[in-house]
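Missing here: one protein chain of the complex. Every other protein chain is in place.
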Amino acid sequence: MSDTDIHSQREAPPGTAPAAARELRTEEMLVNMGPQHPSTHGVLRLMLRTDGELILEAIPHIGYLHRCAEKIGENVTPVQFVPMTDRLDYLTGMNNNHGFSLAVEKLCGLEVPERGHYIRVIMCELNRIASHLVSFGCYGMDIGAFTPFLYGFREREYILDLFEATCGARLTYNYLTIGGASLDLPEGFVERLAWFLDYFEPKIDEYNNLLSFNYIFIKRTANVGVISAADALAYGLTGPCLRGSGVKWDLRRCVPYEIYDRFEFDIPVGVPGGNAGIPPEVVVGDSWSRYYVRMLEMKQSVRILRQCLKQLAGGEFRAKVPRTLKLPAGEVYLEVEGVRGQLGFLVVGENKPIPRRVKIRGPSFCNLCIVPHVCRQVLLADVPAIVGSIDVVMGEVDR
Amino acid sequence: MLTVGLTQYLVLAAFLFCCGLFVMTTKRNAVGILIGVELVLNAACLNLVAFSRYRVGTIDGQIATLFIIVLAAAEAAVAIAIFVNYYRTLATIDVDKGDELRG
Amino acid sequence: MGSILRKVALPIFLIGVAAIMGIAWAPALLCGTVDSMRDDLGTWYKWDLRGERPTLTVGNIRQYLEGSIEGQFAPAAHVRFGHSTAVAFAYVLWPLQFRITRDVLAVVGVVGFVSLFAMFAIWWERKVAARMQSRLGPMRVGGWHGWAQSLADGLKLLQKEDIFIEGADRPLFRMAAYVAFVPALGLFIALPFSAAWIARDLDVGLIFIFAMFGVGVLGVLIAGWASNNKWSMFGAMREACQMISYEIPLGFALLVPIMTVGTLRLTTIGDLQSGGFQTWLAFRNPFLLAAALLFFIAALASCKRAPFDLPEAESELVAGFHTEYSGFRWALFFFAEYAEMFAAGALAAILFFGAWHSPLPAAWGESWRHGPLWQQALHGVVFSGPLWLIGKGIFFVYVQMWLRWTLPRIRLDQVMYACVQVMLPLAMLVLLANTFWEWLVPSRSVLGMAANAVCTAVGAVAVLAIIGISIYGFVNRRRLVGTLVVKHLPGA
Partner (left out) sequence: MSGEVLAFYLLAALAAGSALGCVIATNIVRMAMCLLGTLGAVALLYFLLSANFLAVIQLVVYAGGTLILIVFGIMVTSRTYGEKLKPRTSEALIGTIVVLALFAGLVAILLRAPWTPVAPTEPSNSVAQIGQELLGTYLVPFELASVLLLAVMIGAAYLAQPAKKE
């Protein structure tokens, strides 16, 4: 359907019968879901073509949160750009800092000291848990259960407290920076983290009891919005969305970066229902699988964190980085396993402190592309279920 | 002096009947015609109940009204189903447009 | 504002206590006295008015209260007032003998009860939700646990602008809120709070309430239509589908107790269950217990409460049918919703769970019932009285809240499936089975008594479990996020 049709339909003044309305099938209706809709996670706007409650087509319209992040990258030094990365996917500031720092370090050939590596992994995995907690809570809310949201936020609060103790910020950290971390871990951090891990791990089972294995929740999400592995790969899905479709792909394990090769952890993937305690309604690649992969990933993150705490080395936390870091000519593209998928940074240097080009591959943006493909011939209530399971953050989509 | 007796009820019913008749004959919206039918049926029901109360002394009128209500519900269900089909075929609910079978 | 409310909190609490006591013996004290006076005087003066009681004058009442007319029924016969007191009481009692006065009082009482209950329930729902979510909920307005929060909210809503969006059908938009609210209020006309506390004891009271549930749907439908908003429209369509479908299993579930007791008069149904816990209808046989469950689920759907809150599903339809409403009109929808919730709970209590009778057999308190006023009051509190019905209603409202804050929402097709393919056949089966049971198994037989005993035990366990879990949850969720963070993290 062309844009003109949409507008003539939408803005038809009462009292006239536009020609376009006659050509439409009579049952169809165009509805705007968003940008101010409770369950589109920010300012996503979905244009729905509906037949009653049936969605015939869902077209995402983006760009309401565009803040020229990449353009800013061409005008500031990399160290100055790190705070901007916090604001890409504002739920996973640490991972964004980390990805960008890695790219710049690779371009400049900087070595990060041992302790810096561990601090980075700790922060990234903690932030992964925090972000998955929000995702879990919001997904519950999308399905109509309000309580999990507050449970998720209750536990996330501890993580944010840890972050606050570490770098003074609770959302936009600017903590992991070029060459390591900007500060050392505070006193007592290790004990607090150990306490938190012991406290948190059983809570995951509580969440599973409350929401994941709730009969209604399974009925609402299982076999809804099924993305086959081939489709997921074709659309360039990454992260839990890809793994939910049964593809065992995780950069931390498959293309190890940082020090992830030193840890033991599994890559959870979506499995067909009926075995290993998975409800029988579940199909690989459906909303429930994507959701449940996140729950399992939280457990794996806890595992990684425990190993980190054991191996945590002393020493310097940041490499000696020259005050004005000159980026050598050349370009580097580097991807890390962000919370929502592969987060890539392209940095092009030209022997100046300011990069010539910074390009970001946002996982949310790529994952969002599959929405029109999946939201077809589903019910209206399935749209929040699908969009919520894909778990996009608009800050990263629009950049 | 205002009193209430059979006549008052019958006059009211006659008024409802006439309104229903007018709606049935002049409205072009199919659902509007259905509303007219309901008005007419209500007028009839009111008549029956009033008679049963003021004249006969038995409840036969009430039973008849009960059947009318049931029939009205059934009729409305079928009518709405037909209208939905009509609307699907012709993209309008104007009864004047439904003259495809005219020779 | 807060400090003023804090100061009036104690008086309001005391007034509440007084009101509760008043509820327990007001009919005995006032209407009962007047009625018995009229009976007495009818015999005294040998007035023959073809069964009609004589109309009293103020003078009659004064004489009666002073004891110069000997009565045979009234407790007041034992009490002798002084002249001036008697005159004062006489002026109070005189209007009460007219039906119109009692009607006006009933209407005022119903409106007052509904608005008070809605305010209480909104505050309480927020507290219940907060407890379940490890937070405190409203804590500020009024002092003790933010008890005046609903009052403050109400004031805020009253001050809000009444917004009509462009293209909305204004008259319908205005009317819709009332069409939703009036039936919700109207059903209280036939809802007995006890055998004496009822505005109109209709012989078809049950169907009347059922009808009012049905008519209230129209308000939502019209609200969705008149709002000129597609989300509202979706909400209205969902409401129509859901309501029309769930009325059928609801009706079938209602038919089951009717089949057993053989009347539609709610006061009769209630008084049949006065013999203690085991005589409550739900525990009479397994099918009635099943019917009670079906009724509760269908009523949940009729009140559009979670998990059936599709018409206003906020994650799908923004706010559904009331998306475009603001201020007082919006509040009316909520008043209607809470009134219907209470009505559903109260109806469940009346039909299945002993109505206004306590678990103790009412017969035990028979001597109190005819004793002095304080004994009558105590009888109203301990054995049977409106307080019990209100309490039971609130209990069911609480269960509805509990479900709402625990369960996710069902999808539309699943709602329809659950209704048409699960609940409707089940309800029909239960109706049929109950009919055969009542026909074949006398309640005095061994089988009947065994079934009664088993069902009673199941019911008792269920009720105790719900209360026990609530208390356990309340105690264990007392630790709140903020205190946890500070207290439990080492190094904090």
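The chains carry the letters A, B and C, assigned in the order they are written, with residues numbered from 1 in each.
One rule holds in what follows: a contact is a pair of C-beta atoms (placed from the backbone, for glycine too) under 8 Å apart; a residue touches a chain by one contact, two chains touch by 3 or more.
Please read these numbers as outputs of a predicted model, since none were measured by experiment.
Interface note for the absent chain: among C:I165, C:A240 or C:V261, the touching residue is C:A240. Across C:I222, C:I297 or C:L310, the residue that sits in touch with the chain not pictured is C:I222. Checked against the full complex, the candidates C:L105, C:L136, C:I207 or C:L293 give a single residue touching the omitted chain, namely C:I207.
By the touch criterion stated above, the residues of chain B touching the omitted chain are 2-12, 14-23, 25-32, 34-36, 38-39, 42, 45-46, 49-50, 52-55, 57, 59-60, 62-63, 65-67, 69-74, 76-88, 91-94. One chain is missing from the display, and on chain C it is touched by residues 100, 169, 171-172, 175, 179, 202-204, 207-208, 210-215, 217-218, 221-222, 225-226, 233, 236-237, 240, 243-244, 247, 264.
The rule we apply is simple: only the chains that are shown with their structure count from here on.
Chain A and chain B have Cα centroids lying 60 Å from one another. Computed centre separation for the pair chain A/chain C is 47 angstrom, with centres defined by C-alpha atoms.
Chain geometry summary: the mean Cα position of chain B and that of chain C are 36 Å apart. Residue numbers of chain B whose C-beta contacts span two or more other chains: none are found.
Counting partners per residue, chain A has no residue that reaches two or more other chains. Contact residues on chain A toward chain C in their complex (touch as defined above): 14, 29, 31, 37-39, 52-53, 140-147, 150-151, 154, 157-158, 161, 187-189, 191-192, 195-196, 199, 210-211, 214, 216-217, 219-220, 379-384. Those residues of chain C that touch chain A in the complex are listed here as 129, 132-135, 167, 230-231, 234, 237-238, 306-307, 309-310, 313-318, 405-414, 481, 485, 488-492.
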